[in-house]
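Note sheet for the following structure.
Missing here: one protein chain of the complex. Every other protein chain is in place.
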Amino acid sequence: MNLAPLPNIMIEQAVRAALLEDLGRAGDITSDAVIPAAAQARVAMVAREAGVAAGLDFCKAAFALVDPAIVFTPHLVDGGRLFPGDVLAEISGPARGILTGERVALNFLGHLSGIASATRGIADAIAHTHAKISCTRKTTPGLRFAEKYAVRAGGGANHRFGLDDAILIKDNHIAIAGGVGAAIEAARATIGHLVKIEVEVDTLEQLDEALRHKPDAVLLDNMTPDMLCEAVARIGGRAIAEASGRINAATAPVIAETGVDLISAGWLTHSAKVLDIGLDFAG
Amino acid sequence: MNLAPLPNIMIEQAVRAALLEDLGRAGDITSDAVIPAAAQARVAMVAREAGVAAGLDFCKAAFALVDPAIVFTPHLVDGGRLFPGDVLAEISGPARGILTGERVALNFLGHLSGIASATRGIADAIAHTHAKISCTRKTTPGLRFAEKYAVRAGGGANHRFGLDDAILIKDNHIAIAGGVGAAIEAARATIGHLVKIEVEVDTLEQLDEALRHKPDAVLLDNMTPDMLCEAVARIGGRAIAEASGRINAATAPVIAETGVDLISAGWLTHSAKVLDIGLDFAG
Amino acid sequence: MNLAPLPNIMIEQAVRAALLEDLGRAGDITSDAVIPAAAQARVAMVAREAGVAAGLDFCKAAFALVDPAIVFTPHLVDGGRLFPGDVLAEISGPARGILTGERVALNFLGHLSGIASATRGIADAIAHTHAKISCTRKTTPGLRFAEKYAVRAGGGANHRFGLDDAILIKDNHIAIAGGVGAAIEAARATIGHLVKIEVEVDTLEQLDEALRHKPDAVLLDNMTPDMLCEAVARIGGRAIAEASGRINAATAPVIAETGVDLISAGWLTHSAKVLDIGLDFAG
Amino acid sequence: MNLAPLPNIMIEQAVRAALLEDLGRAGDITSDAVIPAAAQARVAMVAREAGVAAGLDFCKAAFALVDPAIVFTPHLVDGGRLFPGDVLAEISGPARGILTGERVALNFLGHLSGIASATRGIADAIAHTHAKISCTRKTTPGLRFAEKYAVRAGGGANHRFGLDDAILIKDNHIAIAGGVGAAIEAARATIGHLVKIEVEVDTLEQLDEALRHKPDAVLLDNMTPDMLCEAVARIGGRAIAEASGRINAATAPVIAETGVDLISAGWLTHSAKVLDIGLDFAG
Amino acid sequence: MNLAPLPNIMIEQAVRAALLEDLGRAGDITSDAVIPAAAQARVAMVAREAGVAAGLDFCKAAFALVDPAIVFTPHLVDGGRLFPGDVLAEISGPARGILTGERVALNFLGHLSGIASATRGIADAIAHTHAKISCTRKTTPGLRFAEKYAVRAGGGANHRFGLDDAILIKDNHIAIAGGVGAAIEAARATIGHLVKIEVEVDTLEQLDEALRHKPDAVLLDNMTPDMLCEAVARIGGRAIAEASGRINAATAPVIAETGVDLISAGWLTHSAKVLDIGLDFAG
Partner (left out) sequence: MNLAPLPNIMIEQAVRAALLEDLGRAGDITSDAVIPAAAQARVAMVAREAGVAAGLDFCKAAFALVDPAIVFTPHLVDGGRLFPGDVLAEISGPARGILTGERVALNFLGHLSGIASATRGIADAIAHTHAKISCTRKTTPGLRFAEKYAVRAGGGANHRFGLDDAILIKDNHIAIAGGVGAAIEAARATIGHLVKIEVEVDTLEQLDEALRHKPDAVLLDNMTPDMLCEAVARIGGRAIAEASGRINAATAPVIAETGVDLISAGWLTHSAKVLDIGLDFAG
């Protein structure tokens, strides 16, 4: 696998904000009162269920920001598969700091690993096809960069990162612009040379019109497998074919087998369950 | 219902950050290219499934920040129940701005309504008992204030907002502090007079020890219904009884019927599915 | 004493802002012009009057942010008593940086030590009673977390940290809500299980009404010692009794001896005099 | 009087931060629970003691940010003198918002009016001389711009705003630079043409040396009135003469009568008592 | 022309920061002292030289943030051509605010109009070809979104907005990756379907190798017109051809006539001269 880590200044900024949110105006009043300042602890982050890890650098940053004396030792890298009982990382040092940083660290790790695991589930289900699984812009406000990273950690591909890095013409754009072709040409007239154009089509007629205007990609929304097969045939490799709508572990293989290049699902980022990871004290 | 709205400056700050995240460095290049500046539109936010609304003020703020000329007319208030096809709000004005703000508005609305709906599901399931359903600190980094609000919108109660507004002594605290009683007394010695103390217990023996030290609340973690009944009896109203662990729509009534005051579930905020809400063009 | 330090990321954020405020757009033009880059210095922070130290970690952060080469060696911990001439800390390293950071460091240290010292003065005056001295929300905008910490350093207790972590029903709330009892019940109906309710009462009749609704605490505002004695008797341990109004070193013992649990004073945080601490060059 | 208001974007930024600090993660839970959403109120900000007003625009911003429906009507302008019972402003509108914004508004108003009042006290005491009273850089972290404004509102003058807008050579600079003259010349060699040079002197010999190097101002630190008279004579109008050290209402006239141009006192900003201003409900 | 305005929240954020930078800790002390609060003024922003306007919305935001009572009336839209003496906008209202906001407004307007004018100069010079002029990532830190907008206003195209929205493989990447082809394939293996790949080539041999790996675009760096002609021929429309290096008004036509699709120049954003625009008082 070839997953590049996120730049640390992006991670640290998000983790710092999360810690300040949790510390509020008085800090961890429980640990401060109950745990002696000199107490040391050694804990392990342990997977309680199977999945894929994502977010270890966020955990490392959380503990380092709480107390630089805490030593964080990851046992695997993001993207690695987990089985129940697997240790993701060991953490040792001042007990107060470990307890203070625990929740923020686990909130990131569980959330991002949940996304990575859901993505990996679909990726595995379609591994026998050439299709990739992709996320959308339906992300949690403020966490897009992290959630998109988690998708990559799960073996998925990234769709647009925002409104500004690619053209995606949807049904409402088409309605107002006066048709698929008009919309594509309007887009092409203004964009930079490194910006791709994708257009959403709901029917084969729209697809044909779209193809006449040479988009880089077409989004085949909510089509049946039969329609998708026909669409792929009509596209004939002239554009990337993306299928969306009702993607899950059961439907994904069927859809992927139609020959589309990409299937995308918003729920990977907005509705994936947290991966259950706990902190076990080792001493 | 009596759900107080969040202060606008809290909402606006979160929405502004989400918009800037989505707009990136060039804004909505699709709508800018494809939608004439003068085009007007009227759209409706429509529920695609049943649930409970939460986040309408976030939507209002999103459209207002994109273009003050957009008129946002809510058809209900947060906490209101939704059925498929229900219109949550109508939005009219410049089409470009509506399309630009759509995704951020729906990301908030879907996420928060998902939490409210999940909470309402449990709340309804235990409505015949005196127990309340509560969230935890297992929230999405950066969105705790909003997710806790969504829990309230769904008829749930809020647990701690952070590490600083209540004492919650957990198993690891107890292990290091040298026992339940020692931990409670250590906490009591330092806290302010408006801070409550809750202690997690895993056994009835720990519960008995805890009760001797008069905590405000006890967290009965992962106990069977039988154990919970016994625990409630031993508590005898001297502390708030909270049950946690494996709460879902099926188990919640059983657990609530044991007589506990509160059942709490992290998944309400970290793993609730987005509520499916779409934007339909009306003209 | 058992004063937990504030998390470093809370301190650093405040100190960084203060340094940028002082450095402006050109930095310390005096030291830059007058002090050779290579000059080293050794200075001592010395108490010019008796009091209690608070804010040493803020000083440490200030010098570290100005120049990591500066070595800051505290001679005591926050909460420690000071006598004129006592050295709080020694600082050695590049002279420029020491002079640049001096004012910000002393502004924090003097302000917070002033609050700690004022608090300690009252705490000592009532040490023969079981009452504690507490602050209020009358704090300097932006510094609440630090000022509340200084109160703890002075042996005081903390009241609410904000509008959101406890219910405090005041006279104006009661007037609008239609009475003490109605207000308490309205509050109880909405709050989480870890939130306490305190209600302000001005008369014994209000107190009686309040007690019937079982608040966690009552704020006895501006009552005479005789009234306070009667109030404490009526409360009979069923609620925490807090006295406020006209608290100073002379009145505090009299009020504390009435048997109240807590006396609170806004001036501890908003009007305490800075503790006079200077920087003496040692070479 | 000719007091220019602070730019609104400076005020709003400080007030917004203070509101967010007070609202925390749940907002004003007391008012939200106890005050009906539709309740209206009319209140008056009333002086409980004599003094000088400062900070009315901060109050206006606080209420506007909490709820734009609140109408804030000032009865005087900053810098105006107050007597017990005087109404500074009337506020009417939604009761919840008024109660939510009250504390932040009063925290600014009391703090800044306290500084203005203390400044006015000294200014009046030296009104028969040509000397002005000035603040220092001993301000509360984060509030320098506001505290300096309050000094102006009280009829005082402003010293440096930071380390970067004027040269102030102090004893420690002189010690390291190798003398008063060397320090002044080093400063002059680097600064811009709109930057003034002030130098602190402790003795008349230092003063003579300083004057030979033509500083714009000299800071006569902790000198007796006799020494100040002599110093003023030696300066002979060639530099601004500033006296500092132990300035209060009793000593100020004596010191001002020595003929100095300016007397400066750090306590105006760091230790002035809050001016007691209350909020009275009028309906 | 079809230049979409930047979203207002992007503009306002930049302008607010610039105003706070200029206002410092005391605001506009000159205008506050010299201009009566009630004085009104009417001024015109007038071009002192020919060019293209860009940044009018930044000016509007600047004056609105300083004082909402100021009325800003643009006489043209961004992208419009200017001749000496042309009025870009009229501004009327409180004189103080106009003078306070003037410099920030003009700093944005001059800088962005300078970029737009430089871009238009090249765009006009190559208007007889099908090539476009494009900027690079050599922008002023913090102003990339604005400078890229100014390029669009001048009739130019935008290159990448950052490191994250397109692949641009440069000479150093190639050297480390082990060749043009290896680099392209490594990129293709990881990127999303809406990300384009451009590769820089310095020789025709590299170009041939690149073309075998089907990049979306090739950057022909520092080639002579003859080499460019040959390169364009070899590319044969299979990739976008971008030429860079030593582009100016004299060389641009020659380079554009080689048939390349795009010529790019860093100096448009990093070294364009400010367009001279002044503020004339009309009363």
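Note that the chains are named A, B, C, D and E in the order they appear, and that numbering of residues resets to 1 at the start of each chain.
The definition used in the following text is that contacts are C-beta pairs under 8 Å (C-beta built on N, C-alpha and C of every residue); 3 or more make two chains touch, one makes a residue touch a chain.
This structure is a prediction, so every number in the text was calculated from the model and none was measured.
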Partner chains on view for the chain not depicted: A, B, C, D, E
Chain not shown: contacting residue from D:T73, D:T190, D:T224 or D:N248: D:T190
Residue among E:S92, E:T119 or E:T139 that touches the chain left out of view: E:T139
Among D:F58, D:F72 or D:F161, the residue in touch with the chain that has been omitted: D:F161
Per the touch definition above, residue among D:E12, D:D32, D:E102 or D:E242 touching the missing chain: D:E242
Hidden partner chain, residues of chain D it touches: 2, 4, 132, 134, 157-161, 164-166, 168, 189-190, 192-196, 198, 216-217, 240, 242, 261-262
Residues in chain A touching the chain absent from view: 2, 4, 6-10, 13, 144-145, 148-149, 158, 161-162, 165
Missing-chain contacts mapped onto chain C: 16, 19-20, 23-28, 32-33, 37, 65-67, 96, 100
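Criterion: only the chains that are shown with their structure count from here on.
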If a chain touches chain B and chain C alike, it appears here: A, D, E
Fitted rotation between chain B and its twin chain D in degrees, CA, nearest 5: 120
Rounded Å distance between chain C and chain D, as computed from the means of their C-alpha atoms: 22
Chain B, residues touching no fewer than two other chains: 2, 4, 23-28, 32-33, 100, 144, 158, 161-162, 164-166, 168, 189-190, 195
Category of the chain touch graph - line, ring, star, complete, other: complete
